[in-house]
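Here the complex is missing a single protein chain, while all its other protein chains stay put.
In order of appearance the chains are A, B and C, and numbering begins at 1 in each one.
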Amino acid sequence: MGKGRLEAFSDGVIAIIITIMVLELKTPHGSTLDALIPLLPVFLSYLLSFVYVGVYWNNHHNLVHAVNKVTGGALWGNLHLLFWLSLIPFVTAWVGENHFASVPLACYGFILCMCSIAYLILANCLAADNEALKLALGKDRKGKLSTLLYASGMALSFVQPLIGFAVYVVVAMIWFIPDRRFEGRS
Amino acid sequence: MGKGRLEAFSDGVIAIIITIMVLELKTPHGSTLDALIPLLPVFLSYLLSFVYVGVYWNNHHNLVHAVNKVTGGALWGNLHLLFWLSLIPFVTAWVGENHFASVPLACYGFILCMCSIAYLILANCLAADNEALKLALGKDRKGKLSTLLYASGMALSFVQPLIGFAVYVVVAMIWFIPDRRFEGRS
Amino acid sequence: MGKGRLEAFSDGVIAIIITIMVLELKTPHGSTLDALIPLLPVFLSYLLSFVYVGVYWNNHHNLVHAVNKVTGGALWGNLHLLFWLSLIPFVTAWVGENHFASVPLACYGFILCMCSIAYLILANCLAADNEALKLALGKDRKGKLSTLLYASGMALSFVQPLIGFAVYVVVAMIWFIPDRRFEGRS
Partner (left out) sequence: MGKGRLEAFSDGVIAIIITIMVLELKTPHGSTLDALIPLLPVFLSYLLSFVYVGVYWNNHHNLVHAVNKVTGGALWGNLHLLFWLSLIPFVTAWVGENHFASVPLACYGFILCMCSIAYLILANCLAADNEALKLALGKDRKGKLSTLLYASGMALSFVQPLIGFAVYVVVAMIWFIPDRRFEGRS
């Protein structure tokens, strides 16, 4: 089965996810700079989520680039990942509108955690018939580390929300650095 | 006529349909976990519709993959299918906001039923010039069975809404299992 | 200049235009069939606009399919067409929410008229370097007839709105019949 449409469909869904989040930046009531202040937490959560969705698009690009064909199972693994990614705009809005409260931040971490697990499942699904990819993924320490960090971020959100948020920022920065495992290959 | 743009356009429309449904998950008023409880029926109907739209994308992928060129009639058959699919977000929101009431659930089944008929028309349209596809589709028992099940789901929604919903879940699960008729071919 | 991205971008924009119109079908307040009645004019205007946008996508597909490369001018001719098409959801919503009142219907016709002129400009732009396309377009009676009919529809909307609406339905049906000038070529 060709991978062209899987890429096209995923690009479409991820492009919509990354763009509809900006709809949460509601037009301010007023024409002064002060009117932008209440939007700051919404903007910060948008920025973080934009980076996350961008990271996922980048990694998805590298992952699918490394295989030649996809099985029926991988199509569903891909839809499973897109499902969790599609919930990012929802938790982003919730975090932004509640000024980084504990429960929304923990839920944000939960969705990121589910995304990382869904990505892991998809990667394993694609690597099943692909020795080179299996090798490239290796022990996937980065993936496992981030799943762990998301879980800590969730717990720390209840201690002090900003620490939870800081953990999510750190994970985003870890992923921002391009994945060398694929760089060499592609 | 090439099929590239038919695939690209359908991917775009289906990607938007599957993603705008998440906009119905309105940001909760409050920052506690309790604030998520009223969203549960909306979330469940989103989950079911996500699976359905995913199934249609998968099947559409397999169907168009099996043909080499499309006629003008097939372009319209495709738009007809996209029209009914585009109404899924509307009925999904109606079902979710009314906590699975009878009439919305019956309408949900009606739209699914129309989608399955539109898919059948498109499949026949594409199979008209394609012997291999005609053979692969065969008697299309799975397609006819689901059309029948949607109709029963509509009727059962008036007896007990949850039974109607259960029928739709069952049909989704039937389709979730990849279509072996195409698996072998592609 | 390759035409791949012009097709991809146009497919994306047209896919979004055709899909966001369904967002006007607001979730009804109530769970009875009666709750759907106020949505009937919104639904009818959605249906007509869906057919129109579908017709434009079909014709755009045929038109761009007939050329091998596009000039910088054609890129802007294409954006010009997409601009007028992007206003269709706006007038569709206005017509639907005002139950086919005169002014909204006349504006609907005006936007359709501008779309048809923009399409004509794009077609001429593409045909400038393409003898075969110039021949296929010919005198473009169908295009000129519809521009004329849109203008009459606008005028008739002030006499009796439903006659104006009927004219738009007739033009949509004229275009629904595939364009034989391209059928033979492709």
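Note that in this section a residue touches a chain if its C-beta (ideal position, glycine included) is under 8 Å from a C-beta of that chain, and two chains touch if they have at least 3 such contacts.
Here the structure is a predicted model, which means the values were calculated and not measured.
Student: May I ask which residue of C:28, C:54 or C:104 touches the chain that does not appear here?
Tutor: C:104
Student: Quick one: say which of A:28, A:41 or A:73 touches the chain that got left out.
Tutor: A:28
Student: May I ask which residue of A:58, A:71, A:130 or A:152 touches the chain that does not appear here?
Tutor: A:58
Student: So which bits of subunit A touch the chain we can't see?
Tutor: Against the left-out chain, subunit A lists 7-8, 11-12, 14-16, 18-20, 22-23, 25, 27-28, 30-33, 35-36, 47, 50, 54, 57-58, 61, 65, 176, 178, 183, 186.
Student: For subunit C, enumerate the residues touching the unshown chain of the complex.
Tutor: Here the touching residues of subunit C are 1-2, 5, 8-9, 12-13, 15-17, 20, 24, 72-73, 75-76, 79, 82-83, 86-87, 89-90, 93-94, 97-98, 101-104, 107.
Everything that follows uses one rule, which is that only the chains that are shown with their structure count from here on.
Student: How big is the rotation, 0 to 180°, that puts the C-alpha atoms of subunit A on those of subunit B, in steps of 5?
Tutor: Rounded to 5 degrees, the superposing rotation is 90 degrees.
Student: Could you say which chain's mean Cα position falls nearest to the mean Cα position of the entire protein shown?
Tutor: Of the chains present, the most centrally placed is B.
Student: Could you work out how far the Cα centre of subunit A sits from that of subunit C, in whole Å?
Tutor: 37
Student: Need the CA-centroid distance for the pair subunit B / subunit C, whole Å please.
Tutor: Measuring from centre to centre gives 26 Å for this pair.
Student: Name the residues of subunit C that each touch 2 or more other chains.
Tutor: Correct list: 12.
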